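Here's the structure we're looking at; comments come further down.
All protein chains of the complex are present and in place, except for one that has been dropped.
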Amino acid sequence: MNAHVDAPAVNRWRPLGLAAGLVVASMALTGLVLLPIGINPIAAYAQILKGAFGSVNAVTEDLVYATPIILTSLSVILAFRCGLWNLGSDGQLYLGAIATVGLGFNRFGLPGPALLPAMAVAAFAAGAAWAAVPAVLRLRFGASEVIVTIMMNFLAVTIATYLVGGPWASGITPATAPIVPEGFLPVLISGTRLNANFLVAIAAAAILSFVLRRTVFGYRLRTIGQNVDAARYAGMPVTKIRFLSFACAGGLAGLAGFGEVAGIYHNLPNGLSPGFGFTGIVVALLARLNPVWAVIIAFALAALNVGSGGMQRAMGIPVSLVSIMEAVLILLVLSTRMLERRA
Amino acid sequence: MTFSSFLELSFWIPLLAAGVRVATPLLFASLGEAVSERAGVINVGLEGMMALGAIVGFLVAYWTGLSWAGLLAAAAAGLAASLIFGFLTIFRGADQVVTGIVMNILLLGLASFAYASIFSSAHVVAQLTAIPIFRVPWLSDLPIIGRPFFAQSPIVYVVYLLIPVFWLLLEHSQWGLSVRAAGENPEAVDSAGINIWYLRLQAVAICGAMAGLAGAILAVIQIGAYVDGMISGRGFIALAIVVFGGWRPWRVAAAALLFGVVDAFQLRLQVSGVPIPSPFLIGMPYILTIVVVAFVAGRAGYPAAINKAYPLRHFSRKARKLLPADSAAVHPLPQENS
Partner (left out) sequence: MNSRSPLRHIAISEKTSAQSWRFEAFKVSKSYGAVVANDDVSVDLKAGEIHALLGENGAGKSTIMKILYGMELPDAGHVAIDDKVLKITSPADAIAAGIAMVHQHFMLVPNLTVLENLILGNRRFGGILSDRRAARAEISALAERYRIEVDLQKTVSKLSVGEQQRVEILKALVRGARILILDEPTAVLTPQEIKALGLTLRELAQERHGIFIVTHKLPEAMGLSDRVSVMRRGRLIGTWPTDQITSAELVMHMVGRSLPESVSRPEVLPGPTVLELRDICIAGHAGRTMLQNINLEIAEGEILGVAGVEGNGQQELTEAIAGLRQVSAGDIFLCGNVITNSPAASILAAGVAHIPEDRHRDGVVLDFSLTDNAILVDHQTPAFQKRGVIDQGAVIQFTDRLINDYQIRCSGREAPMRSLSGGNQQKLVLGRELARRPKMLIAVQPTRGLDVGAIDYVHRQLIEQRSAGVAILLISTELDEIIALSDRIVVMREGRVTQLPDRPSIETIGAAMLGSFDAPAGAE
């Protein structure tokens, strides 16, 4: 069978047009849930836009919100590219946050300039260690990482809640005592909450993109994700690379926790993550597992989330509208089979 | 609480009774999931479907005052959600895990949205009246097992009936045979003249209805209220129970009971104020799930065709037009005596 192999000339703009159409359709479908409670969807969406882009501060808030979800989406992408599901970035984020706070009290007397890097490293290591558990169980025993990572999320929240309410309690707010000021991440634009972890997230995306496309490690990782048998045949150390990727995926999520503590709260509050992990999955899927696109999509979804906060304050509409919209969008994409190829 | 109290029946009997109670929704969800997985479709969206069942069941029971209406509505809602899931995974070839996770995001969001927008103004938590337990005459007087198993809410007796029903359906019926074959070799099912896609959709629909019921049992019958996040991983625990139970209804029931008892045990310890840090107590069901998945599931064989969509036959419009107009146009070969 000598088939014609020339790729048909595809209109470059068609995918973009389709994407725009799907976004509009998902907004329309999501709008349906607003009708029974007597709210005009267009008014609600206008409020979202206003909340997301209405002021300079709003835009910086979008970037603030984008920071952790860039990192959690990179975490999902890194694991998925070698064929594993990391649904545990929320838990890994919590562990990163716990490590950051633990070190941030600076009971070890670390010198001032060394504290921040130490906190970042600790957060990365803690996230990686938390991810190592499902990785080992999957790679050594064949346990479904989908179930284990979810369970690890619940465990992480339980531990965080325990620390906040018990050993590290501040006694005033539902949060731990604050970390020392040397452990605060520098703010990029004064008067806003936008901090240096945003740059860390951007750098992480760039590095991951380079690693995947240009390095031997990335090549092996992609091969394993696409065809494990071929990778084994070619003599690649499959288990080792999968373990490393999964652990690094946990580390990236841990860095998200580091940023939330050192850059925003300066302590560990109850309910630190409003579902950054799952938003990360949404971002990874919509970005089709491409780290560069993940940054762009993360920003869009962050704006949506920030804007919906404004909508809630102005109109009393619950913010969970946003997760409905995100999910509807992916389901529409799935039904048009845009996600089929993940190279 | 002293160590010796662990040795007394007065500790174990109420514990077992609570375990049966906790296991009931888990079992509903896992029986449904077992059917779906056996047909080759893993429904990771169980958690979301339970949440949907919880909110729908709660709302309908709250408005009508009838808990059975709540349960029915929840089953219908779960079924509807599973049809969306089934359409995407069976008919559009979408990845089952991706779709399941997105269904979770959608349905958890929807449940939370519905509750928040309906009860946002009310400051009191809406409560349903409790369903009285029903003592089965004679059986509830049996020593040891009488109280835990036969002095329960009526829904528990429904689940006792459902276990053998699912067992018969899955392991001893012609339909169950097709379902099991669909999970192992879908092409063989297609080749045998069975509509493999419709068959899988049926299995997924059963799973969705059971998950909806499971959520409603939790909200309407056991707690009497809806709380955001009330499912708290039970959907995923049910996934683990299915694996632990080896996809067979009786074993799945036993596995669910084990999880129920462990959860009840953990709750009891919390109340009794033993000096164990709370993460170890609250986390006990999660840790048990991880242990089970790691040390049992690794060796268990998932159905071979799980998460593999069976491609649709290509129907071009042109091809359809070529077919004879009368739909009963299959003329068997002359093998009959006429």
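Read from first to last, the chains carry the letters A and B; within each, the first residue is number 1.
Basically, contacts are C-beta pairs under 8 Å (C-beta built on N, C-alpha and C of every residue); 3 or more make two chains touch, one makes a residue touch a chain.
Model, not experiment: these values are computed from the prediction.
Undergrad: Given the contact definition stated above, which residue among B:194, B:237, B:282 or B:306 touches the chain not shown here?
TA: B:194
Undergrad: Among B:180, B:200 or B:234, single out the residue that touches the unshown chain.
TA: Once the missing chain is taken into account, the touching residue is B:180.
Undergrad: So which of A:81, A:138, A:220 or A:266 would be touching the chain we can't see?
TA: Answering carefully, the residue with contact to the hidden chain is A:220.
Undergrad: For chain B, which residues touch the unseen chain?
TA: 168, 172-175, 177-178, 180-181, 184-185, 187-195, 304, 313-316, 318-319, 322-324, 326-327, 329-337
Undergrad: What chain A residues would touch the chain not displayed?
TA: Per the touch rule, chain A residues meeting the hidden chain are 1-7, 214-217, 219-220, 222-223, 226-227, 229-230, 232-237, 341-343.
Basically, only the chains that are shown with their structure count from here on.
Undergrad: Quick one: report the Å distance separating chain A from chain B, using the average Cα coordinate of each chain.
TA: For chain A versus chain B, the centre distance works out to 29 Å.
Undergrad: Along chain B, where are the residues that touch chain A in the complex?
TA: Its residues touching chain A are 44, 84, 87-88, 92-95, 97-99, 101-103, 105-106, 108-110, 112-114, 116-118, 120, 232-233, 236-237, 239-240, 243, 277-279, 282-283, 286-287, 289-290, 293-295, 297-299.
Undergrad: How about chain A: which of its residues touch chain B in the complex?
TA: 33, 37, 85, 87, 133, 137, 141-144, 146-148, 150-152, 154-155, 158-159, 161-162, 166, 278, 281-282, 285, 316-318, 320-324, 326-328, 330-331, 334-335, 337, 339-340
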